[in-house]
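Provided herewith is a single structure, encoded as structure tokens, for subsequent inquiry.
Missing here: one protein chain of the complex. Every other protein chain is in place.
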Amino acid sequence: MAELERRLSRIEDERAIERMIASYGPLVDAGVAEATGDLWAVDGSYDVEGWPMRSRADVVAMVGSDPHQGLITRGCCHFLGPSVVTVTVDGDSAVAVCESILVRNRDDGFTVARAGANHFRFQRIDGRWQIVARTTRALNGQVEARDLLAAGIRGVAR
Amino acid sequence: MAELERRLSRIEDERAIERMIASYGPLVDAGVAEATGDLWAVDGSYDVEGWPMRSRADVVAMVGSDPHQGLITRGCCHFLGPSVVTVTVDGDSAVAVCESILVRNRDDGFTVARAGANHFRFQRIDGRWQIVARTTRALNGQVEARDLLAAGIRGVAR
Partner (left out) sequence: MAELERRLSRIEDERAIERMIASYGPLVDAGVAEATGDLWAVDGSYDVEGWPMRSRADVVAMVGSDPHQGLITRGCCHFLGPSVVTVTVDGDSAVAVCESILVRNRDDGFTVARAGANHFRFQRIDGRWQIVARTTRALNGQVEARDLLAAGIRGVAR
């Protein structure tokens, strides 16, 4: 019974994190700033090329910013793929990785503006999972993007 | 024991819905009309810009239609991302949201023809989940698409 509960809890934890990552695109493309920020810990970070954010408030500000509002009023889709989540043995922290593309609506139609590697660190804080660090790098050949994927996925196979 | 069963059933319900949404693209791109229609309730609706469908039979007809058959014989991919599913407290209805892109094969290669916001309402009817309403809008900057995402994702964070 305790064993079944442990296995069930692990699935619930992984699914909660998968769900948060799956909700990022819809939230940020809807422009819902507060709910997007709530995915992050109060002092969580989001490091995306050219735009370092160091707190939940910074993420909220990003969603409300002119550059982001310009993106969504023109049309965009932050399209994140299925994530691979690994919860640590103690059960209160996790790493996740996924790939993503950013599709933008431009004068000549929709185009892929970027393909990206995403690495997340989560902590369970006050009873719910929160992003403590997210790093995103363009898959433009740079070694750093490939290292992010490798670091996030380590130990999955086997 | 009853508590474990309740938690397990919830995961099974959410997974059943996630699976149905994940099967839409493969089914519709394979052109399997009846099985695509079976995702919908007999009187379920699918409202996609310029093409309102008001029943399972309408969905079956769409898959078999000249425009859709033209798409798939030329080459296309209805690519839906991971969905975020919220089952209601009573356990017999659910809302889901995901983003999607439509990739088409054209003379000059594959292109993104559209990015979309998708909102689903499901009901458990005759013991299985069925789509009672799906709404899809292009993420071309229109407020309606962003509202669909916001409505579907509400209450996810926190």
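By written order: A and B. Residues from 1 in each chain.
We take it that a residue touches a chain if its C-beta (ideal position, glycine included) is under 8 Å from a C-beta of that chain, and two chains touch if they have at least 3 such contacts.
The model shown is predicted, which means the values in this text are computed figures rather than measured ones.
Undergrad: Kindly note down the residues of subunit A that lie in touch with the hidden chain.
TA: Against the left-out chain, subunit A lists 1, 4, 7-8, 11, 14, 81-84, 97-99, 101, 111-117, 138-142, 146-147, 149-150, 152-154, 156-158.
Undergrad: Counting contacts across the full complex, list the positions on subunit B that touch the omitted chain.
TA: On the subunit B side, contact with the omitted chain comes from 1, 4-5, 8, 11-12, 15, 18-23, 25-27, 29-32, 35-36, 38-39, 72-83, 103, 105, 109-112, 128.
Going forward, only the chains that are shown with their structure count from here on.
Undergrad: Could you say what rotation angle superposes subunit A on its sequence twin subunit B, using C-alpha positions and rounding to the nearest 5°?
TA: Rounded to 5 degrees, the superposing rotation is 120 degrees.
Undergrad: Could you state the distance in Å from the CA-based centre of subunit A to that of subunit B?
TA: Going by mean C-alpha positions, subunit A sits 23 Å from subunit B.
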